[in-house]
Every structure is written in C-alpha cells, then in structure tokens.
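A protein chain is absent from this complex, but the other protein chains hold their places.
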Amino acid sequence: MTTTDLPPVAPAATPEAARRTRRVPYWLLLPGILWLLVFFVAPLVYQASTSVQTGSLEEGFEVTWHVATYADALSEYYPQFLRSVGYAATATALCLLLGYPLAYLIAFRAGRWRNVLMVLVIAPFFTSFLIRTLAWKTILSDGGPVVAALDALHVLSLTDALGVTEGHRVLATPLAVVCGLTYNFLPFMILPLYTSLERIDGRLHEAAHDLYARPVTAFRKVTLPLSMPGVVAGTLLTFIPATGDYINAELLGSTDQKMIGNVIQSQFLRVLDYPTAAALSFLLMAVILAMVTVYIRKSGTEDVV
Amino acid sequence: MTATATTGTDVRLTGISKTYGSFTAVHPLDLSVPAGSFFALLGASGCGKTTTLRMIAGLEDPTTGTVELAGKDVSGLPPYKRPVNTVFQNYALFPHLDIYENVAFGLRRRGIKSVKKQVDEMLDLVQLGDLAHRKPQQLSGGQQQRVAVARALINHPQVLLLDEPLGALDLKLRRQMQLELKRIQTEVGITFIHVTHDQEEAMTMADTVAVMNAGRVEQLGAPADLYETPRTTFVANFLGTSNLLTADVLGTAGDDILLRVGDTKLTLPATRCTATARTGEKLLVGIRPEKITLTHADDAGTVADGRNSVRGRIAQSSFTGVSTQYLVDSPAGTGLCVYEQNIERDSRLVPGAEVVLHWNPGHSFGLDAAQNVEAGTDVEAEGAG
C-alpha cells in the first residue's frame, strides 16, 4: 500500500530513539570508509602528485607541476597503449563469442547438469591463475600437438600472413597473448551472462515461436535484447582488467607484445621512475574511463532500440 | 478500568495521522475497537489502511495522535514492547528457522524457557502438529498462513493485527481460511483487526467494518448496515454494486420524499435518506441490483401498487448460474444493473425486450448529490502493501 515504496528504515518509536537510529549508518560506515579513504583515495592523491614531480631517486622528488611527463609518456608508450586496448578488445570479443553459448547452454539446456556445469566453470579459479597461465606455455609450445595440428591445417600460414603469429609458432606472438587473456577472463564474461540469461522466462521463447519467430529470429529479437545487461556487465568485467593486465604478455608473449601494464610495472619496480609510472597509471585510467563511458552510453541506447 | 477489560474499548486511536513529506497517507482519524471484536479495515490499495495498522503495531510512527491499548497510551513504545502481534502480508516467516522455532520465537524473546507445551498446543490449534520441523518454504500457502497466525497468537496478544493475511491464497483456500480465522477468533476471544481490500472477505468475517478511502474512514458499522444503508457513493459502490440515479426533489408526503428521475416519479422513505432533501434540489437514489425485480412490459399491470417502477429496455444479459445479470437502459439512467435469481426464468427477458424495473422504496437509499457518482467503482482492488 503506502509503505512499500518507502525506504526500509528501522522503526523508531521516540524522537530520542529516532535520533539514535539516524546515527547508526554513520557508525557502520566509519571503519570501512576510513580504511578506503586512507588506503584507496589517499594513494590516488599521492600518485596524482607524484605524476607532476621531477627528480631522481638519489636527490628526491619534488612537485614541480611538470605536466610534460604525461606528454612524454604518451609519445613514448603509445604503441603499448594501442596494443593493450587492441588485445583487450579482441579478447573481450572472443570471450563474448565463446562465453555466450556456454552461458546459454547452462541457463536453458543443461537440465539437471546445470549445477555440475556451474562448478566446472568456477572450478579453474581454485588453481592459481599463474599456474594455469603457465600451462598454456605447454599447450602452445613449439613442438606440441596444438601447433602441429594448426600447422598441418595451414592455419598458421594464414595467421602468419595476418601478422598474429610468426614463423609457424604460436608462443611469443600476439595470438598467444590474446589466447591467454581470453582464457583468464572468460569466467568473468560467463557468470554475468548466465545470471541475466537465467532470469529470462522460458515461456518467452515459446511465445516468440508461437508468434512465428524462427529460432534465430527469436534469439535476435527476444533472448539477446533481454540478456544485454549481462553482455554489458560481462564486457566491462573482461575489458577493464584485460587492458591493465601484464601477466599474459609477460608469460606468453615476447618483448614485441608488451602491454601498458608491463611498462607501468617496469617503470615502477625496475626503472624506479615513479613520475612516469604514475602518469601512465592515470593515462590508463583515463583511457579506460573514456572507453567505458562511451560504451555504456552506446549500449544504453541499444537497449532501448 | 476493570469494566473495560471485558466489554470496553480495546484499541483507541485519537487524532492519529501519518504524512510522508507532502503526501498524507492517513488523515487525522479517531477509531475505537471494542474488546473481543473482529474489526475490519476495508479499502482499496493506497487508502491508508495498512499504515493505520502499522501505527497500532508500532512499526510506523504516527505524525500526530495517540494509540491506546486497553486504556494505556502506547504511542511512545517500540513494537517489541507493545502487547500486539501482527500476521504480515506474505506472512514474513523466518526462512532460516523451522515451523516450531518460528512459533516459539516470541516466547523465547520474552525469556520463557519451556516453550514446548505451548508451541505444541498452538500447532494443534492450527492443525500443523506434524509439520513442526519443516522449513517455511516447504509449506503450502495455506499452511504458511496458519503458521503466521500461530506465531502471533501464541503470545496471547491484547490485539491481533492481520495485514491482508489471505491476499496470497487462491479463491477456494481463501474462503476456507476465512471460516478458519473466524473459528480461531471465537475460540481465543482476542480482538482481531483485519486489513483487507476484499469487501466480501471483510463482510464475511468482521463484526464491524471501517471503510477507508484516501486516508479517511468513510463509514463504520456492521456489514449489513454498511451494505443496506451506505452513507457515501464510495461505500455504495465499493461494497457490492449500486445503481445510483440523480433525482429532483419534488417535496415530501408524510414520511416519504417525492422524487422525479426523468419522467418517472419515485418515493423514498425519509429515514432511508442520509442527506437533507430540499425541494427543488437534487438527490441521489441508490438501489442494489438484487433488490430490483424485472417484469416484461406486457405484464406491467401486475406490478403491485406502492413500488417504485421505471420502464426500460434490456441492453445485455449474462447468465452466471445462481442468477442472471441484466443491464437495462431507461430514461432514468443507462446501464442499470439488475440481478434476477434463476428460479422461474421468463424466456421473454432477452436483449431488446421492453421491461419494467420495480422495487420496494424501503430497499432504496438516498445520498447527497454533491458527490462523485462513480466514486469507488473502478478502484483497483489489488492489495499491495
């Protein structure tokens, strides 16, 4: 009636109790928010200030508002930026392509196998992802059966021509890195897809078929639009971490496949050029933020259509 | 004080109101519920009935006014200190506790250690003894409903509040539970305040019904009184169906008011009119569909003297089993509704037939014409929140 749309506030009988109730959320928030302010917000502020500092490790750093660090970083490392975005976008597209059928299978066709399949999707998480990524080194190794098979089918000649592999090998090529990225972030695509597909009432398919939609049309006009929230969430959960990732490029790629994460890591931990590392971090954040904003806008309008 | 314990007022609301920002859910309202009665708050969704109930329970703070239970002001008390219990809409059974622990919950909170005997007795009262160790979600709707009642009643509350308790049940089960709740109320003798949007349910179960509309009590009384003598068009339309005709007051004759609708003259006993009738002004005359008799125009002569009669033509008829429902167009008004018992069906009464509608003037009622004739006709009856 009148009360359902109102905030679920705990009832308070007296003004005194009401005042106490009003204070409760702030006490609940205090420790956690304090933690985030100190260990999440403050670091970002420090990093922002570091990005406009100059100096060296020996003589110390000083804020000199040296904004040129950003321009320098960008002009020096734009190939890595482009590569990161390119690899991440490709991996995201592949995740969607591979993940959608599996999510669909679990949601609509698995029957009593549904739980087993869910466990199998999540189970790889339980083995350290570094160990699993190293396993790709074995799978894609030069003398291995995968490379041999691809070679026999002349796939590698084609991919060599396209520039995604090199010298009839897969390891240490863009293909290997994208394959690793796709593998690592696939569950992040499948889970939101599954969640949004599972919510779709099975009778909607029947209704679509009843209203003269062929299976493909029913999918395009009913299932796909209704699963858009999952598609959007899945692509974001895949694209953002994939752009910043440097594990796959490091383990499965060569120096020609370095991504922006590799640069930040080496600037910070090896070169110890903190201003450049900070500037690159902010640039990466800006790039991702811009792309995500555009993407959300776009997908928002598609939702309506 | 001692006298009120058995026969006096159990719940007294004085000037109680509730506003949310600029929205007034309940206008200042006075209400007394006699001890031991089955009291229903009836209204469409959004009329303020649940808010009123929640203010009694202490789940909602009144903006103004006080709540008294058995003469004691409890307005400042939190819900857990009030001697009332609630059967919630959709029951709100604790999903993590079994039936036994759900029922024992209130006793345990009050520090009662040995609860077994009471819980077993209460489960027997609602006929759920063998399901004590099931979880709520393993029970059917009707069983859950009975658990909710048992969980509240075991605490022997001063008043039991029921918020749309039967709203989630299907029609047949609802009928059955109406009788069952009535039986339990008679057995335990506790005051029940029942919120519902279902007028039939309210009339079946309650001794006293308060009809609420837009945050106000429109009329309060025994179900039969409300039905036979509604005082507003809202009550006339919301409780059952009424034909409301706008009439000109011609004057009075003895105890009767003389009226004219179109070219037809009607009479209305002055005692059946809640509005003041002034000659030359308008009045609404209401008549329930089942009080009207339908006679074919060829037999117009057989209509007894002293009955109000109106000529018309049948526009539609539908057979519902117990009765046949007709819609009749007449100069007095179009779409007049008539229910005829299917005892001796006159085969001439088909759409297009000329008929005479006639009724005992004592069965009609008069209302103030300065009201919306349509009030209460198309209110959505969904019982949300």
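We call the chains A and B, going by the order they appear; numbering starts again at 1 in every chain.
Keep this in mind: contacts are C-beta pairs under 8 Å (C-beta built on N, C-alpha and C of every residue); 3 or more make two chains touch, one makes a residue touch a chain.
Going forward, contacts and distances are computed from a predicted model.
Undergrad: What is the missing chain called in its UniProt entry, if the choices are "GDSL-like lipase/acylhydrolase family protein", "ABC transporter permease", "Carbon monoxide dehydrogenase" or "CopY family transcriptional regulator"?
TA: "ABC transporter permease"
Undergrad: Decide which residue listed in A:Thr64, A:Thr138, A:Ser157 or A:Thr217 touches the omitted chain of the complex.
TA: Here the residue in touch with the unshown chain is A:Thr138.
Undergrad: Among A:Leu117, A:Ile200 or A:Met228, which residue is in touch with the absent chain?
TA: From the options A:Leu117, A:Ile200 or A:Met228, the contact with the absent chain belongs to A:Leu117.
Undergrad: Which one touches the absent chain: A:Ala73, A:Leu102 or A:Val232?
TA: A:Leu102
Undergrad: What residue numbers in chain A mark contact with the hidden partner chain?
TA: Residues 7-11, 22, 24-26, 28-29, 31-33, 35-36, 39-44, 46-47, 50, 98-99, 101-106, 109, 115, 117, 119-139, 141, 143, 183, 186-187, 190, 236, 240-241, 243-247, 251, 261, 264-265, 268-269, 274, 277-278, 281-282, 284-285, 288, 292 of chain A touch the chain absent from view.
Undergrad: Hey, which chain B residues sit against the chain that's not shown?
TA: Listed in rising order, the touching residues are 57-59, 78-81, 84-86, 88-90, 92-96, 105-106, 109-110, 151-152, 155.
In this text, only the chains that are shown with their structure count from here on.
Undergrad: When the C-alpha atoms of chain A and chain B are each averaged to a single point, how far apart are the two points in Å?
TA: A distance of 57 Å separates the two centres.
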